[in-house]
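Below is one structure, written out as structure tokens, with a few remarks after it.
For this depiction, one protein chain was excluded, whereas all remaining protein chains were kept in their positions.
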Amino acid sequence: MSELVELTIPAKHRYTEVVRACLQAFLEQIPGMAETDTFHFLLFVVHEACTNVIQHAYDKGLKGATVTVKTAVDEQTGQLVIELRDGGHSFDPLLADWPPPSSWQKETHNHQIAYRLLSVPEPDPLWETSRGLYFMAQVFDEVLYLPEEGNNRWIMMKELDLVAASESGKTILWS
Amino acid sequence: MSELVELTIPAKHRYTEVVRACLQAFLEQIPGMAETDTFHFLLFVVHEACTNVIQHAYDKGLKGATVTVKTAVDEQTGQLVIELRDGGHSFDPLLADWPPPSSWQKETHNHQIAYRLLSVPEPDPLWETSRGLYFMAQVFDEVLYLPEEGNNRWIMMKELDLVAASESGKTILWS
Amino acid sequence: MLELKTQGLKGVKVLNLSGRFVAHTAPQVREWLLNAAQKAPARVIVDLGGVNFLDSQAIGTLVQGMKRCREQGGDLYVCGLQQPVRVIFELMRLDMAFKIFENVEEALDAFQHTESAVDA
Partner (left out) sequence: MLELKTQGLKGVKVLNLSGRFVAHTAPQVREWLLNAAQKAPARVIVDLGGVNFLDSQAIGTLVQGMKRCREQGGDLYVCGLQQPVRVIFELMRLDMAFKIFENVEEALDAFQHTESAVDA
């Protein structure tokens, strides 16, 4: 894995703007990225993932609650990996009201229980909530939820189409 | 001390843009801040401080080298505190070519040797380098350099003029 | 972070938003919308021309406002979608939920036509 950017914010809505700014600056380093729809989708879903943590994992409002976002691009494969970590409470995706249990696949990831988000049914356009996980499933190639002792992690991966960029050589990729 | 934002980047020039974006988003939360000269000065000097670390502390180009930037505003006092941490080599400010030793005051800070940056003589407008520490001294109320075992820290503090903002109450300050 | 400007035009309440329309700025909009939708016929245009980012909370707020307006014999139209907002609307198929227009004038026109259809 290549160079990593790690950001920790207080688990409050207003700080999601700092996450957005940071991810945007990170992605803008990749030539051509800012012109793609993917760029906007990524800013959106990472914001959604943070909002979910603040609203659901920290719904009881822990003091000193934080969200940590790690971002890296594998320069060999062009894969973007974003990991969110929080210290809030865990949930069992198979028992949640939405999305349906069939949206998840329980598996082990490095000897640990993980839930893989498969495809989420399209939410009714007239619903007032329940869009976050649908978006995440749509935008990322892989989404894993790892409930841990006193910690939760979300690992999200996406192949970036860096063909145009990599044509001009790896050094350009990050210039 | 109040809510903290912490960012770690690879010690490479291109990532200073991520620091800028993050600090800018942080400062923009403070009403009226973005319209002040202080806002631009802060973005500038924090960039300078990062550049200095990348150029001087990591001049031998350590693999996996990182810079960590912590930012917080004390909501009681309106004091902005920014701390930089690197894992590069230390230097003795009193032995450096520039700024002159009189720019520094050696003291102890929490039982540790620290160098306090006092005022730096104005660099000649025709010099091609040596502006970074002058800027830092100009912009911040306090700048401390703490060389540590395998770590260096720079602690920079500035009172923000939040009078206008705080007139409308503390909740507005961060709205 | 989010600026709200409002005006009344030909019996339609227009809300112009600028900035980030997200979880912590959405409540102001929700309040305005629920208020605007109180009296029939509730005709509202939300101009997103200045919005460079919106999240699913914002979408929920708009959907809620739109449903209230329809309950009151009116509607909520949106207009002025910038690219970052447009791509999200597309991904979410929100054109199935909202009537979407280029700008306030076109949205106003559409309301005028609905009106005459009802009047006739």
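Which chain is which? They are A, B and C, in the order written, and residues in each are numbered from 1.
To be clear about the criterion, contacts are C-beta pairs under 8 Å (C-beta built on N, C-alpha and C of every residue); 3 or more make two chains touch, one makes a residue touch a chain.
Not measured: the values here are computed from a predicted model.
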For a quick check of understanding: of B:P10, B:P93, B:G132 or B:P147, which residue touches the chain that isn't displayed? B:G132
Contact residues on subunit B toward the hidden chain run 12-14, 16-17, 20, 37, 40-41, 43-44, 47-48, 51, 54-55, 122-123, 125-129, 131-132, 135, 138-139
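Assume only the chains that are shown with their structure count from here on.
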Chain occupying the middle, per Cα centroid: A
Separation of the C-alpha centres, subunit A versus subunit B, in whole Å, is 30
Specify, in ascending order, the residues of subunit B that touch 2 or more different other chains. 29, 175
List, in ascending order, every residue of subunit C touching at least 2 other chains. 1
